[in-house]
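Only one structure is covered here, and it is reproduced in the block below.
For this view, one protein chain was removed and the others were kept in their places.
Chain lettering (A, B and C) follows the sequence in which the chains are written, and residue indices restart at 1 in each chain.
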Amino acid sequence: MKRVGIVGGTGYTGIELLRMLASHRGVEVSCLTSRSEAGKSVASLYPWLSYYGSLHFEEHSIDALSACDLVFYATPNKIAMNEASSFLDRNVRVIDLAADFRFSERSLWESVYGGPHGAPQLTKEAVYGLPEKYRTEIAGARLVGNPGCYPTATALALMPLVEARVLSSSHVIVDGKSGASGAGRSARADLILAEASDNFHAYTAGGHRHAPEMAHQISKMGQEVSVTFVPHLLPTIRGIEVTAYVSTSLSGSEARDLFLSRYQDEPMVSVVSDGEHPETRWVRGSNQCMIGVYQQQPGHLIISSVIDNLVKGAAGQAIQNMNLMLGLNEFEALPMCALSP
Amino acid sequence: MKRVGIVGGTGYTGIELLRMLASHRGVEVSCLTSRSEAGKSVASLYPWLSYYGSLHFEEHSIDALSACDLVFYATPNKIAMNEASSFLDRNVRVIDLAADFRFSERSLWESVYGGPHGAPQLTKEAVYGLPEKYRTEIAGARLVGNPGCYPTATALALMPLVEARVLSSSHVIVDGKSGASGAGRSARADLILAEASDNFHAYTAGGHRHAPEMAHQISKMGQEVSVTFVPHLLPTIRGIEVTAYVSTSLSGSEARDLFLSRYQDEPMVSVVSDGEHPETRWVRGSNQCMIGVYQQQPGHLIISSVIDNLVKGAAGQAIQNMNLMLGLNEFEALPMCALSP
Amino acid sequence: MKRVGIVGGTGYTGIELLRMLASHRGVEVSCLTSRSEAGKSVASLYPWLSYYGSLHFEEHSIDALSACDLVFYATPNKIAMNEASSFLDRNVRVIDLAADFRFSERSLWESVYGGPHGAPQLTKEAVYGLPEKYRTEIAGARLVGNPGCYPTATALALMPLVEARVLSSSHVIVDGKSGASGAGRSARADLILAEASDNFHAYTAGGHRHAPEMAHQISKMGQEVSVTFVPHLLPTIRGIEVTAYVSTSLSGSEARDLFLSRYQDEPMVSVVSDGEHPETRWVRGSNQCMIGVYQQQPGHLIISSVIDNLVKGAAGQAIQNMNLMLGLNEFEALPMCALSP
Partner (left out) sequence: MKRVGIVGGTGYTGIELLRMLASHRGVEVSCLTSRSEAGKSVASLYPWLSYYGSLHFEEHSIDALSACDLVFYATPNKIAMNEASSFLDRNVRVIDLAADFRFSERSLWESVYGGPHGAPQLTKEAVYGLPEKYRTEIAGARLVGNPGCYPTATALALMPLVEARVLSSSHVIVDGKSGASGAGRSARADLILAEASDNFHAYTAGGHRHAPEMAHQISKMGQEVSVTFVPHLLPTIRGIEVTAYVSTSLSGSEARDLFLSRYQDEPMVSVVSDGEHPETRWVRGSNQCMIGVYQQQPGHLIISSVIDNLVKGAAGQAIQNMNLMLGLNEFEALPMCALSP
């Protein structure tokens, strides 16, 4: 039985790690730290996770966490970068679910997130935790930067095309939509049901931090791209859909075949039937990414990609990475069936 | 590996049976029949259940289903009653998720559902599938009538009181609220999102079929009750909450202790902390029932009880019954953690 | 053109006052005060109220407001009671949308809200702003305590019965459900869409402040009642439904006739057709109250009543009261048609 720790397990990604790890047959959650909730039990804070019985949040302590084989950082940005090396020094693997290790180039990270990076020497070592692209590297990694939610949905939507270098223009348009849980468990007036329900709007249309992550990571896959990315807030709890618009000389059916071929051995990615459109409820609570490929005019292609932002877009992908890093079955504890209806 | 069949697995209870049985380690779904969808694969109809690979719906056939150890009827009322005996004769156990076997008295059933019962001789043999009350009887049963969703939430809310015979009035008021999946997967204009979302109303306030089931089954637990029951339609996908109002001389804390004591060894029922109120999202997708007990004035008691109508209120409870009937771990394949957020 | 002022117009009741007063042909909003938003324009804070052009929130000032004919307090509890007399002294009428003037007995108010009342001499003078009961008194009033949302829906549901003194038991059960706007525009984590959507639960089941208001006001209508009241949080933006359970020897049709007769001349209250159930969407944005009357067993009666909590339950009723107090058409500016779908 491997032992894992979670730092900051009181947000939605932490809760989701706990939900899924409860059914893991090779791993136990042995340490949970939180500055705000230390001393409280998981069950008292989250009655639906009473499975964890007496497990309590502890004061944050690198020493206590060092007894684990792997530590998840389910914290805001700029926390993991200051502590990761302490764990690596003690042979404890680290997965950061925030953005600290998503850029291999420190300067790019600094231009997006501001201020000096706390562990510049580690940005090159860290592996981008997209198993469908970096399975082998992740398996050998000490440190993984877990991808952002929008970048996961987008990278899987464009990967077959850039790997095959079939884009005829480097400019890619990504229209993203995310459920409200993407904003975290924060007491914001604009997120309360009376404001956010029965409502829809774009946000940060002038530029969102996930656009550079997309451009950086997708460009590394084979073809340089620039990305216009506009996210929108969905009145749903979970779910991300991105509709990507690209230029290519491929026909719709050629493109579809390319996707089918690329993902035929990937249990976590599926291409929907011809004429179908992937729905966010089809991946609610599961670790799947579902993709549809469409064409209206020659020269242009449309890709629609859906994930659960908290699962494949965060905690589920982190567990997939953990399984690889600890030599376990990659798909252990990852829900295969969505909760639908 | 035990083999189970599902008749009519194209509604929400059928889909939920499939979702949960996918993770069952002692049972496989070997036969699935549907008049309307015969020939189609599970995966083509429900892309989020692609786990089932090539499993197809077949034309309904008692012979084909007889190769199973147990058959679930996830059909409308008045189907199972006409076929159950064929299976019992072949030593195949049957669980009906509809109402055909929820009344031990045929005449009562006929007054509620109308027309003659198709298998009057079986109504007495059938066991009411509420494991927290009839665990032993279910384990030995050939035929189980799976409780209705509202009656499950209500029976668990009142059972400790009627078993202890502490109601001071036989008249019980039950104000129920159910998510829209309780109405099934039916193309009804009053259920479309534009009508049912951001909306709330009572229905069948003049009398609902679940009231006689409640009165009948709760009365059998120790104290005769009459039930006023008003259901309401919630703009949620899943979830039932019932608020029951009863008269008793017990104080609020005495009542709370009674509930804690009654359910202390029941993993599927929990009493929430003092001052908390159970929320339907705390049981979303799980087989739990969560209960709160409150008092405003001496002599009167309030009980709030929540379940997922499709799980503890239908398919989950059916699997719990199946596990008992087949001699398996009672809780195998029943999700312990809810999907929340 | 009469001039009105609004104190604290930045919550939902203030916004609703502005929405409806925009179409009022006999009244203009001439002064708007807010401690938190002074200096900002209505249009900048609420782009959908750009009708108000350059109208700005001012620093709170009794002098400035005194140029008005009537002032609305759309503030939290315990604000109006400290300032009302200043306005009355200057012949400015006052409507408090909070609870300061809802009890004619100061001691009762103090037991419910705590601490000494700031204007005990005014509690007896203030009129309870339920026009269907106190139309004449309101027309002559200087000071009106606008009823709470749940009490409005409940009082209209029980008024015909207590006026006719046909309750056979003084104990009344009220199961209430309210949309999330009832909690106001507050940044609370438990109200964010990811927590409150697709969810349902009771709250303050041990006792809510609206229960004494109901008992007090309904008892004054003709028959002493005690009230068990359990509110629940609906995942809707607007809408209140209360289901009241009472004992009476009236038959269902006798009761229905009593309601039809009582409300036949009340344009803001309607009794739905026999067999129908009032839906909250039928009153979305309108000032209507819709009521259904049902019977399951002799001796017991069920009443379902719906209002828009922000309109008939707050700002709309306040405008109805204002119209009466200023000698205008009682129904001016009150939306008669709901927004449905």
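The working rule: contacts are C-beta pairs under 8 Å (C-beta built on N, C-alpha and C of every residue); 3 or more make two chains touch, one makes a residue touch a chain.
Nothing here was measured: the structure is a model prediction, and the numbers come from that model.
Q: In the complete assembly, which of A:127, A:153, A:237 or A:289 touches the absent chain?
A: Only one listed residue reaches the unshown chain, and that is A:237.
Q: Would you mind spotting which of A:9, A:182, A:292 or A:313 touches the chain that isn't drawn?
A: A:292
Q: Which one touches the absent chain: A:15, A:68 or A:211?
A: Residue touching the chain left out of view: A:211.
Q: Go through chain A and note every residue touching the omitted chain.
A: These residues of chain A touch the chain that is not shown: 171, 173, 175, 177, 179, 194-195, 198-203, 205-207, 211, 226, 228-230, 232, 234-239, 241, 243, 245, 252, 275, 277-281, 284, 292, 294-297, 300, 302, 304, 306, 341.
Q: To test your reading of the contact rule: which positions on chain B touch the chain that is missing from view?
A: Touching the missing chain: residues 12, 179-181, 183, 185-189, 191-198, 235-237.
Q: Quickly run down the residues of chain C that touch the omitted chain.
A: 12, 15, 18-19, 22-23, 44, 46-51, 181, 185, 197-198, 237-238, 270, 272-273, 276, 278, 281-286, 288, 290, 310, 336-341
Just so it is clear, only the chains that are shown with their structure count from here on.
Q: Measuring centre to centre with CA averages, how many angstrom lie between chain A and chain C?
A: 46
Q: In angstrom, rounded to a whole number, how far apart do the mean CA points of chain A and chain B lie?
A: About 36 Å, centre to centre.
Q: Between chain B and chain C, what's the gap in Å when you average each chain's C-alpha atoms?
A: 39
Q: When you check chain C against every other chain, which residues touch at least two of them?
A: Within chain C, the residues that touch at least two other chains are 179, 194-195, 198, 235-237.
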